[in-house]
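Removed: one protein chain of the complex. Kept in place: all other protein chains.
Chain lettering (A and B) follows the sequence in which the chains are written, and residue indices restart at 1 in each chain.
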Amino acid sequence: MQFFLNGLPIGAIYSLVALGYSLIYAASGVLNWSQGDMVMLGAYVGFTVFFFLKLGFISALFLAIVVVALLGALVQYMILRPLREREAPPINVVIATLGVAIICRNLALGIWGPDPQILPSPVSSRPLSLAGVSVTPQDILVLSVGITLMLILHSFLKNTREGKALRAVAQDRYAAQLVGIDPERSDAVAFAASAGIGAAAGILIAPIFFVTFNMGASIGLKGFVAAVIGGLGTIPGAIAGGFFLGVVESLAGGLISSGYRDAITFSLLIVVLWLKPSGLFLRKNRQKV
Amino acid sequence: MKSIMSRRRGLAAFLLLLIGYHFTPYFVTNLYHLHILNLAGIYTLVVLGLNILSGYTGQVSMGQAGFFAIGTYVSALLMMNWSIPFWSASAMATVMAGLFGAVIGIPAMKLSGPYLVLATVGFGEIVRLVLLNWTPVTKGAAGLVGIPLPTVLGFVVTTEKHFFYLILASLLVGVFIALRIADSKIGRTYRAVCEDELAAEAMGVNINRYKISAFIISAMFAGFAGSLFGSFSGVTSPDNFTFDESVGFLCMSVIGGNRSIVGAVIGAFGLTAVSEALRVIQGFRLVIYGSILVFTVIFMPKGIIGLFRWICGNFSVKEID
Partner (left out) sequence: MSKSSWWERFTVLVLLLFIATGVGAADAAQVLRIGVVGPESGGGAQLGLGQRRAIQMAVEEINEGKLAGEWTLEVFFEDDEGNPTKSASATNKLIQQSGVKVIIGAIHSSCTLADMVVTSRAGIPQITAGSTGASITQQGNKFIFRTAANDFLQADALIKYARDEFGFKKVATFTAADDYGQSGAKLLREACGKYGVELVAEPTYNNGDKDFKPQLLTIKDRGAEVIFMWGLYTEAALIAQQAQQLGVNAQLCGASGMAALKLIELGGEAAQGLILTQTFLPDSDHPKVRAFVDNYRDKFNESPIPHAAQAYDTVFIIADAIRRAGSNDPRKLRDAISATEGLELVTGDPNFNDNGDDIGKRLLITQIKGDKFEMVKFIKAGE
């Protein structure tokens, strides 16, 4: 039970990162390997706002989301649009986003240095004991803010003009273009939204896991795994996949072997892919080519 | 007709270049430069396999370091624990890597795009984690120390210069085999599979068999390169086979031009040289490296080989499509 509960907050983080992957993939068919580094940049921007501008946690969260979202849109306009215009094969796009990841990571190392930094938690880290299991207020904060963000994203996609346009592009890029939607703009929206969610995830985990320049590598990969397990390109799939991965990891690490934890996760992933290539939580095959 | 002529010319130029390369140790006397050339030669073997996989059948692997690791560890352990000679150990390592290629190829044949990428990433990570945690056999994080030097026809390969010729010979054989595969019926079938799976299937091609065989071939290339790498380095540890290493191989493949055999050579040598040359800039070295990657894939969508072709007009070195 404790293992199960421990998996939830980290699962929420994985869900947020997975949402970023899925959103971009659905809109533009791009696999964005720099997603994890948006998490890292979000955490660093939050840290900077908190310590150097001396603003509170909420404004740090807000500013980090805005700054990193703009950066995400910039990546789309500067790098992915030219790639699309040149009709570059998907593998080039993969390399380009990996390049962006390398640039972000090493810029962060140059700017903020190699030592981990802490962003103090707005709530206490003292555990509360509930029916024999312990939970920290920070865990509850991560879960609640995470779920709130998911709801905001959901209503953004359902109710706003930009959100509807994005969904139309994800459905059929050319048809959307015919009815006057600019797909490049929608891609930028998708990138900005993904980067913003990633930044929020970064701020949420900063008090628990510290901020380091290479934190994006592992969290990005885990988020990708979560997105694929849930069914890449779908919002509910990403959320379910994130929580599923968080819990599985916690159980595998606690009950089987901590050293082989990631190996177990990946083996499971390969089996899932083999048996059900469209993800665990999707009924029909909605795989995009 | 014209394309065949120019193809012959391209091939001849390429062979001439290789023969010229043969004399390199006479004017590159700096052992550091020779070391980098040797390393690039080993990487080229891996990238050759990767190009057959990704350029010809369109399957992307981001777990090539896993096969490379299997090649290194299997041959090193055989040589160290059972005193098996280098060539036999190397052959067994190559076969072993091929077997793993089949194992990963079976789930991979059902997958494409991001799903395939993730499956191969997972494979690479699993291999690394097993090497790290299976301490009784792999010596865990400390890795293997004192991997024996290879012996060729009773002659022990010791110096960088000796290795240069050993690696050059392996490379020539590797390029030859890769060219044969690309030119053979298998190669043409691969291209058909890559371009239109449904049509190929309709023509009676057993797609799955070809997809798996491409995985096996690429794994064998990486495995053989790994066995050379182990003896060349003398030591090995899981730190050599990280996800970043797989990414590096993929970058070499794409930057060189992944739909071409010559592209593999250019990519591996080019990127290895660039990453060493950037040592001049300390500090933001990797930022520049990342920018080079981004820049290249945007402005040379078909890799450096594509740029060459564009410059040379219809003088095509080894056209595939």
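The rule is short, and it goes like this: a contact is a pair of C-beta atoms (placed from the backbone, for glycine too) under 8 Å apart; a residue touches a chain by one contact, two chains touch by 3 or more.
Computed from a prediction, not measured in an experiment: that's the story for all the values here.
Of B:Val127, B:Ile167 or B:Leu286, it is B:Leu286 that touches the chain left out of the display.
Among the residues B:Ser112, B:Asn208 or B:Ser233, only B:Ser233 touches the chain that is left out of the figure.
Where chain B meets the chain that is not shown, the touching residues are 30-33, 35-36, 39, 129, 132-133, 135, 140-143, 145-146, 233-240, 242, 244-245, 276, 279-280, 282, 285-286.
Summarising the interface, chain A meets the missing chain with residues 2-3, 6, 10, 106, 109, 113-116, 118, 125, 127, 129, 134, 136, 205, 208-210, 212-214, 217-218, 249-255, 258-259, 261-262.
Simple rule for what comes next: only the chains that are shown with their structure count from here on.
Only residues 54, 60, 104, 106-107, 110-115, 117-119, 121-123, 125-126, 129-130, 132-133, 243, 247, 250-251, 254-255, 258, 283-287, 289-294, 297-298, 301 of chain B touch chain A when the two sit together in their complex. In the complex of the two chains, the chain A residues touching chain B come out as 25, 31, 79, 82-83, 86-96, 98-103, 105-107, 110, 217, 221, 224-225, 228, 232, 257, 259-260, 262-263, 266-267, 269-271, 273-274, 277, 287-289.
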